[in-house]
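The structure follows.
Missing here is one protein chain; the remaining ones are kept as they sit in the complex.
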Amino acid sequence: MPKIIVEIMPKQDLLDPQGKAVANALHRAGNKEISAVRIGKRIELHFDREITEADLDEAKAQAANFLSNDVIEDVVAVTKED
Amino acid sequence: MKIGVITFPGTLDDRDAQRAIRLAGGTPVPLWHADQDLKKVDAVVLPGGFSYGDYLRCGAIAAQAPATKEVIKLAGQGLPVLGICNGFQVLVESHLLPGGLIRNEHQHFVCRDQKLRVENNTTAWTNLFEKDEEILIPLKNGEGGYIAEPETLKMLEGENRIAFRYLETNPNGSMNDIAGLTNERGNVVGLMPHPEHAVEPGFGPDTPVAMRSGVDGLRFFASVLQQVVNA
Partner (left out) sequence: MFKSKKSEPSGVDTTQHAITEPEKEQPWQELGLKQDEYEEIKNILGRRPTSSELAMYSVMWSEHCSYKSSKIYLRQFGEKVTDEMKTHLMVGMGENAGVVDIGEGLAVTFKVESHNHPSYIEPFQGAATGVGGIVRDILSMGARPIAVMDQLRFGAPGNQDTARVVHGVVDGISFYGNCLGLPNIGGETVFDSVYQGNPLVNALSIGSMKHEDLQLAKASNPGDLVILFGARTGADGIGGVSVLASETFESTGPTKRPAVQVGDPFAEKVLIECCLELFHSGVVAGIQDLGGAGISCATSELASNGGKGMRVQLKNVLLRDESLTPEEILMSESQERMCAVVPKKKLKAFEEIVNKWEVEYSVLGDVINEDRLYINWGNEEIVNVPPRTVAHDGPVYERPVAHPSYQEQLNNSNSSSLPRAKSAADLAAQLMELIATPNQADKSWITAQYDKYVGGNTALSMPDDSGMVRVSEESGLGVALATDANGKYAYLNPYEGARLALAEAYRNVAVTGAVPRAVTNCLNFGSPENPEVMWQFKEATAGLADACLELGIPVTGGNVSFYNQSGDEAIYPTPVVGVLGVIDDVARRIPSGWQDDGNNIYLLGETFDELNGSAWAKDLHDHLGGQPPKLDLNKEKQLAELLHGASIQGLIESAHDVSEGGLGVAVLEAALRFNIGARIWLGDMMERDGIDETAAMFSESQSRVIVTVGREDDVKFQALCEARGVPCLRIGVTDATSGLVEIKDIADLKLDDIRSGWVETLPELFG
């Protein structure tokens, strides 16, 4: 099934409390080698036909305007996947 | 004076906002998120809750609603808009107010009576307060930490756009203890605490005077009625 994958991460210099909580839990479990954890989102946009370049452009626009909030997040990737 | 209160799927404090408007002397008008028609109201409240289950980001989907789009347009023309908690999140997602609101550092939902300082008493929603007046307003949320770029913070401080600041405790790690903001024009105000929960004696926060007697929230709604009358 054709899909476009949008990957979003919290901005680099932003506090990620979720990531921090997960890192702490990993440390408690013995994984002290992990220095930090950051948690983002992977969004799949499914199509029931072939994906065009126009679709990809549209997805990039939606990723920037709606799927992410550019104050607190970065769109890391928008890619086609079969 | 007609004040609209928008209900999104998942909105929780709309009935409380309607009551607050009524107690202040206005006429609350329930508005549905899918309707662009705002029924010629004189002001709008975006109430608290978990619109769309906080899916994607708090307030993100509500910011796309037809009613919200109309509010954004009219706010640009001076319509007074108050965003409470989730409503504040909608205002930030709509870019009517700058910055972002993220999850509390301590990860837990917290419901407490919060002391605030009213730092800007010239907005549509705060003109009945004294400058730097200390008020007590209930706070209840898990994602309310305010963040912004350093330049944005500098601008907000410099232009006196911090409407409310947390006193005594910063419950959610908000930068600069920011509890609420206003826009340049002073018609759009957003804050995390809930003034609509401090409007009726017997049902508000405890004060040294008596149990549940705090009604500092009422002046938010009375202020805008004043504003509309004078407009």
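Per-chain residue numbering starts at 1, and chain names A and B are given in the order in which the chains are listed.
Rule of thumb we're sticking to: a residue touches a chain if its C-beta (ideal position, glycine included) is under 8 Å from a C-beta of that chain, and two chains touch if they have at least 3 such contacts.
It should be emphasised that the depicted structure is a prediction, and the values quoted were computed from it without experimental measurement.
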(request) For the chain that's been dropped from view, list the shown partners it touches. (result) B
(message) For the chain not shown, which residue from B:112, B:131, B:154 or B:185 touches it across the whole complex?
(response) B:112
(request) Sort through B:4, B:28 or B:138 and give me the one touching the missing partner chain. (result) B:138
(message) Tell me which stretches of subunit B touch the chain missing from the display.
(response) 9-10, 12-13, 15-16, 19, 34, 49-50, 52-55, 108-112, 138, 140, 194, 196-197, 199-200, 202-203, 206, 210-212
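Here, only the chains that are shown with their structure count from here on.
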(request) Find the geometric centre of each of subunit A and subunit B from their Cα atoms only, then give the gap between the two centres in Å, rounded to an integer. (result) 30
(message) Can you tell me which positions in subunit B touch subunit A when the two form their complex?
(response) 56-57, 60, 64, 92-93, 98-100, 102-105, 107, 147-149, 173
(message) Please output the residues of subunit A touching subunit B within their complex, sorted ascending.
(response) 14-15, 17-18, 21, 66-67, 69, 71-72
